[in-house]
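I have a structure I would like to understand better, so I am pasting it below and will then ask my questions one at a time.
All protein chains but one are shown in place.
In this document, chain identifiers A and B correspond to the written order of the chains, with residue numbering beginning at 1 in each.
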Amino acid sequence: MTYSVQIKQLDLAFGAVKVLQNLDLDIHEGEFLVLLGSSGCGKSTLLNCIAGLLEVTDGQIFIKGRNVTWAEPSERGIGMVFQSYALYPQMTVRGNLSFGLKNARLPKAEIEKRVNRAADILQIQPLLDRKPGALSGGQRQRVAIGRALVRDVDVFLFDEPLSNLDAKLRVDLRVELKRLHNQLQNTMIYVTHDQIEAMTLADRIAVMKGGKIMQLGSPDEIYNRPRNLYVADFIGSPSMNFLEGRLEGGNFKVDDMVMPMVGYEFLTPQTMDHTAVIGIRPEHVVTGELVRNAPLQFDVDVDLVEPMGSDTLIYAKLGQHPFRIRMDGQARVKSGEVLAIGIDPSRASIFDKKTEDRL
Amino acid sequence: MDAAKRPNKLFRNLNSKIASIPMILTVLVVFVGGTTWTVVHSFTNSRLLPRLDFVGLDQYERLWSSSRWMISIQNLAIYGICSLILTLVIGFALAACLDRKIRGEAVFRTIFLYPFALSFVVTGLAWQWILNPDFGMQSVIRDFGWTSFAFDPLNNPDIVMYGILIAGIWQGSGFIMVVMLAGLRGIDEDIWKAARVDGIPTWKTYVVIIIPMMRPIFVTALVLIASGIIKLYDLVVAQTNGGPGLASEVPAKYVINYMFQAQNLGQGFAASTMMLVSVIIILIPWAYLEFGGKKNG
Partner (left out) sequence: MADAALQDGPRGPKPKKSFSRANIFLYGTLLLVSIYYLLPLYVMIVTSLKGMPEIRMGNVFGPPMEITFEPWVKAWSEACTGINCDGLQRGFWNSVNILIPSLILSISIASVNGYALANWRFKGSETFFTILIIGAFIPYQTMIYPIVIILREIGLMGSLGGLVLVHAVFGMPILTLLFRNYFTSLPEELFKAARVDGAGFWGIYFRIMLPMSLPIFVVAIILQVTGIWNDFLFGVIYTRPATYPMTVQLNNIVNSVQGVREYNVNMAATLLTGIVPLVIYFASGKLFVRGIAAGAVKG
């Protein structure tokens, strides 16, 4: 398998503050990789390092097998799309698209050809002679993508490109972006803090925290088999329920409740007893008829009900512990009720209390 | 260039360094170099030409025993304190008036600020004419019948600094008003709404809420006024040329006189070093308040 972008032992420090630490990342040819994390996790910093907009402190960056650690941004074979679009306000759309090509001293005919091709792909032909100020947010972002497209590059970098758009437009452009990736088959590296964007777009997601990659994997892996407590907590909305207890001989014990972990795939055979944390996603809890078939069954006291149209969110108490359950939008539950729930241990996650790693 | 190797530090960002050469030269040669040179030469007995013939603190002793210097310092103190207080009060009061959704705000603002566009020389000469005892304000008021009226500051050594003060405030207060107005406009309108909901009277809102919120603006205004006061030179030269006698001498003028007319460079250097010291005394507490606190917190 060929790698499109390889990052080796990358360090970046601003003075004493280490923003990226000993970071390794291999990105496959044609892959859509999403860097996901909350603000300050270093995801945008990493992207800027790949683009050459920040000087790394140590380590190396390869693009298409070429060491570009110290190359100028324009010499790296990358195109970049920014959150604020960053269109040059005094130039027309055509001027924006051709600025980079003119700097590269391409012949006029070639520039013309590439601008038109990009405009066709993105359906912005009628806008070519307008100034960015006269465009809507969605149109601007399309031009910004076009500016990366005309460069005919191997790697596209997206820095939160949809964050400035309103919710509806964001969904539309998300779909378009996915279609564009299917069509172009370029490598795309995409930074976002929005997990829906990450889940929907990515071939693989790298969840970052404190300048480190917490987990790198497919959306499915990230969601279903989080490698550590942080990823488990970060992914999913509403977030996972965590209960602290002890893992003893394949049984998880919380207070006086015992959960036999039937069907749970431990990473390593568990021979010792552990203080551990079990994580159960609110949407993996079953209610009603289905409880009977569930391996584990409990009763919870309903505290608060939040109907959200498509779903209903239940805030309940499992013993002493707060416990969230996501139910169907049609669920008729009232606060104060006792609700029978069922849990499937094979869909849960167990983490070591101390290391916070998945067991 | 080989992209795999870290490029030479000196040549990285080379264009930016070239573009900064004028700044670097200015800072090193003029600001740091020039100031150091003057301070060093203030310990010499340079007269017509600068010489490195060190005489210790002789120049400073002579300076502080010179009655002309003492008058200059006194004058600057009078002018400085009055100008500081009056400019701040007038500037804030006018800004507060203009901020009360009045009609013709732009007209008033234009009127209050236009003197700031004029030079101190023009300011000084204009007020010299208005305060002229024979034809100016004094004579006009006497002509109205108040024959004993006397206001001749430019020829009365006791009050000459106040004559200069009138002109100085006329020139500079509009500017402080604009700074204050910008500060008032920077205050969230919700603050006013909240104060009104709470039933706080307008004057009290200013005193208790607005002025404390504008602390940084007041500090900035203070620094601006103070740095202008120490530079006071052109206005005095134009309006009184230090007269009558030595009654309106100021330190900046003392320095220029000793450097370029009395051909006593060492005295000029010592006096200018004292000016520098006084600026440092003003600036250090300010810089400490503005920047020192942030580092600790």
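Everything that follows uses one rule, which is that a residue touches a chain if its C-beta (ideal position, glycine included) is under 8 Å from a C-beta of that chain, and two chains touch if they have at least 3 such contacts.
Because the structure is predicted, anything quoted here is derived from the model rather than measured.
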item: Sole residue of A:9, A:38, A:84 or A:123 that reaches the chain not shown, by the stated touch rule; value: A:84
item: Selected from A:99, A:242 or A:315 as touching the chain missing from the view; value: A:99
item: For subunit A, residues in touch with the removed chain; value: 48, 51-53, 72-75, 78-80, 82-90, 99-100, 103-104, 144, 147, 151, 159
item: Contact footprint on subunit B, counting only the chain that is left out; value: 9, 12-13, 15-17, 19-20, 22-24, 26-27, 29-35, 37-39, 41, 50, 90, 94, 96-102, 105-106, 108-123, 125-130, 132, 135-137, 139-140, 143, 170, 174-175, 178-179, 181-187, 189, 192, 196, 202, 217, 220, 224, 227, 230-231, 233-234, 237-238, 241, 252, 255-256, 259-260, 265, 268-269, 271-273, 275-276, 279, 283
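Going forward, only the chains that are shown with their structure count from here on.
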item: Inter-centroid spacing, subunit B versus subunit A (mean Cα positions, whole Å); value: 56
item: Sites on subunit A touched by subunit B in the complex; value: 55, 60, 66-71, 75
item: Footprint of subunit A on subunit B - complex, ascending; value: 1-7, 12
